[in-house]
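Every protein chain except one is present and positioned as in the full complex.
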Amino acid sequence: MNGRAWKNMASSDANLLSLITASRPGAAPTLLRSALPVVVIVALAVMAQVVLKGLLGGYYADLAITIGVNIVLAVSLTIVNGFTGQFSMGHAGFLAVGGYVSGAVTYYFSLTQWGSAAAAGGRLSGMPLSTEGLAWLGAGDVLFPVALLIGGLVSALLGLAVGLPSLRLRGDYLAIVTLGFGEIIRVVIQQSGPALKTPEAAEQAGVLGMATGLGGALGFGGLPKYTSLFWVVLFAGLTMLVAYRIKTSTSGRAMLSVREDEIAAEAMGVNTTRTKVWAFVIAAFFAGIAGGLYAHKLGVALGPVDAGFQRSFDIIIMVVLGGLGSISGAALAAVVVTMLPEYLRAVADYRMIIFALALILMMILRPKGLLGVREVWDADLWRGLFRRGKSAKGGGK
Amino acid sequence: MSLLIAQGVSKSFGGLKAVQGFALELPERGLYGLIGPNGAGKTTVFNLLTGVYRPDEGTVKLAGRELTRLRPNRIAGEGLARTFQNIRLFGELSVIDNLKVACHLRCPHGMPAAVLRLAGHRAQERALAERCGRLLEMFGLASRAHEQARNLPYGDQRRLEIARAIATGPKVLLLDEPAAGMNPQEKKELRTLIRSVRDTFGLAVLLIEHDMGVVMDLCERITVLDYGKVIAHGPPEQVQKDPKVIEAYLGAPAA
Partner (left out) sequence: MDQLLQTLKDGVTLGSLYALIALGYTMVYGILKFINFAHSDIVVLGAWLSLTIAAKLLALMGIVDPPAWMGAVVLVGAMVACGAVGFTIERLAYKPLRGAPRLNVLITAIGVSLLLQNTGQLSALFGTSPRRIPDLLPDTTLLSIGQVQLKLLDVVGAGTAIALMVALEWLVFHTKIGRAMRATSHNVNVAALMGIPVNRIISFTFVLGSMLAAAGGFLWALKYQTIKQTADSSWVLLGLKAFVAAVVGGIGNVRGAMLGGLAIGMIEQFGAAYLSSSMKDVYVFTILILVLLVRPSGLLGKATIEKV
C-alpha cells in the first residue's frame, strides 16, 4: 500500500465537483480544440468533392458515396449494438424513416415553392463543375441539410417510442421488437399513395396528402439528387466524430459499462435504462441522416425494401465484423463489405452465404470481432497483437 | 442516530423465505460483519439493501432517507456502494475506466458537453483522471491503470472492486466476501486495507465474510443469519459463544 497516496487523499478533497470547478482552463484554446476536427472534416469534404471525385471517376465516386452512407449506418449502429451491447435488428427501419421524411421535405418543398422537384444545388452537391457560372452552394444546399436534420429527428423520435418499452427489459427483447419495427415500417410505407407529380396536385392535396404520397410499393421516385461526395464525407466524418466523443466521455463509459455488466453498472449509479434509450435514440438519429443521404443519391429509388430486415442484416454484419464497439472497425468493415462484392465476382454471387459463414466463424473463433471495443489508433491494440506474436514465438522454443 | 437502518426486511422467492425480518443499525464509521452458513441469505440481504431485489416488507433508511423502493442506481447515488461475491468488473474496460464509470453520479457534464467538447467536459475529464488516478495509487493499481480489468490477477480484481465502490463516493460500503480466494498474506493486507478505507474516507462498512479470522479481527459487531433469520447480534466475543450460532454452524449437539 502506498502510504503517501493515502495521506494525500485524506488531506485533499475527494469530492469530484470541487475538482471540476477548480480547474477552469481559458476559453479560447478549448473552442479551438473542439472546433478543429469539424473544420478538418469540412475541408476534407470539400476536397473530396473538388479533387477526389475527378480522380476517382464516375463509377468509383458513386461507390465511394455508397461506402460513406454505409459508414454512417454502421457507426451509428455501433453506438447501440457495440457500446451498450443491446441488439437492434431494425436499423434499416430508421434508415427508411429518415429517407422518406427528408425525401418528402425536399421533394414537396421544391415542388410547391420552386415549381419543380429538380435539384437546385451548387457545385458541392454534385452539379457538373462545367456548368457556367454555378455557385458552390445553391438554394437546395440549404434545403438538403435541413431536410436531413428533420429526417434524423423524426427517426430519433420513433427510436424513443420503440426503445422505451423494450429497453426497460433485460434480454433479447429489443432484437425482436426492432426487427418487427423495421417490417412494420416496410408495410406502412407500402400502404402510402402515389407521389404527387405536379405543384398543382400537391397544393390541392395539402400537407396530409403530401405526407402520405410517398410512392407506395413502387418506391419514392423523382427525389432531387443532392447527395454528393461532399455531403457524404461531411456526415460520415461528423458521425464518427460524435460517436468517438461520446465513447470517450462519461456517457460513453456508462454505455460500455451496461454492455459489460448491467447489474454492476446499476450498482455504480448508472441509470441503465436511460443510458440504453439515449444510445438507441442517437443511433436512430444518425440512421435517419444516412437514410436521407441514401434517398437523395443518384441512381437510388427509395422503396419499402429499404426498411426490410435484409438491409438491417447488412448493417449488422458490418458492425459485428468490425468489432462490437469499435468505431474505426465498423467504418473499416463498411468499406470492405461494400467493396468486396464489387471486386470479387464469386463474392457477389455468394455474398450473403459468405458473410453468414463469416458471422458464425467469427463468433466461434474471435467473438469480440476483429477489433473488439478498441480503435485502430489505440496503442494497446497493436501492443496486444505484437505481444501475441512474441509469445507465440516463445511457445515454439 | 445510526447511519444505515434496516427494519423488518423480508423477501421470499416463490415459497422460499430467503430473508425474514432482517434488522440492522450501522453507525457512522462502524465496521460490522454479516456471517452465516452457506445459503443463509447474506447476499440476498445485500441485494435487498442495494435495490437489486425489492423487499416484500420492511424499510431501509440511509442517513434518514428512505431507500426501500428506489432503483439500484438511485440507491448508489444516496451513498450505498457495494462489491460482488463473484467479481463483477467491467472486464473489457481499462482499470481506470472502471473507476471513472463509478464517478458517473458526480459528473454534471453530460452528452452535449461531451459532443461539443465544452470546457466543462474537459475539466470533468481532467478531474476524473486525477481523482481516479489517485484512488488507483492508494490501492496499488496505478501501474495497471490502462490494462483491461479482466487481465488483472485475482487479488487485484478484488481490490479494484473495492476501489470502484469507493469511487462512487459512498457513506456506507458493503463488501461481499472480500477475502474469498485470497492467501493468508493477501488476507492480512486486506484487513489493513479495509481499516484504512474506513478511516480515510470516514465510511461505515458492512462485510460478509466466511473467514472467521478476518471477521473476528475486523468487526466491531457481528450479525449472524441462519435460514434467512437473524439468530444473533453483538460483539465478536459474545457471538462466538452464542449457543445458537454454534448450533447453526456445527449442527445441534447430539441428544
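Miscellaneous remarks
Here the chain labels run A and B in written order, and each chain numbers its own residues starting at 1.
The rule is simple: contacts are C-beta pairs under 8 Å (C-beta built on N, C-alpha and C of every residue); 3 or more make two chains touch, one makes a residue touch a chain.
Predicted model, so just to flag it, every value in this text is computed and none were measured.
Of the candidate positions A:Ile263, A:Leu298, A:Met339 or A:Val376, contact with the hidden chain is made by A:Ile263.
The chain that is not drawn here is touched, among residues A:Ile184, A:Ala211 or A:Ala301, by A:Ile184. Looking at A:Leu36, A:Val51 or A:Ile353, the residue that reaches the missing chain in the full complex is A:Ile353.
Residues of subunit A that touch the chain left out of the display are 85, 87, 89, 165-166, 169-173, 175-177, 179-181, 183-184, 186-188, 190-191, 263, 308-310, 313, 316, 320, 324, 350, 352-353, 355-360, 363-364, 367.
The rule is short, and it goes like this: only the chains that are shown with their structure count from here on.
Subunit A and subunit B have Cα centroids separated by 40 Å.
Against subunit A, the residues of subunit B that register as touching in their complex are 50, 52, 71-73, 76-77, 81-82, 84, 88-93, 97, 100-111, 113-128, 130-131, 134-135, 137-140, 142, 146, 164-165, 167-169, 189, 192-193, 196, 200-201.
Residues of subunit A touching subunit B in their complex: 1-2, 5-6, 8-10, 14-17, 19-25, 27, 30, 33-34, 242, 245-246, 248-254, 256-257, 259-261, 263-272, 278, 325, 368, 372-373, 380.
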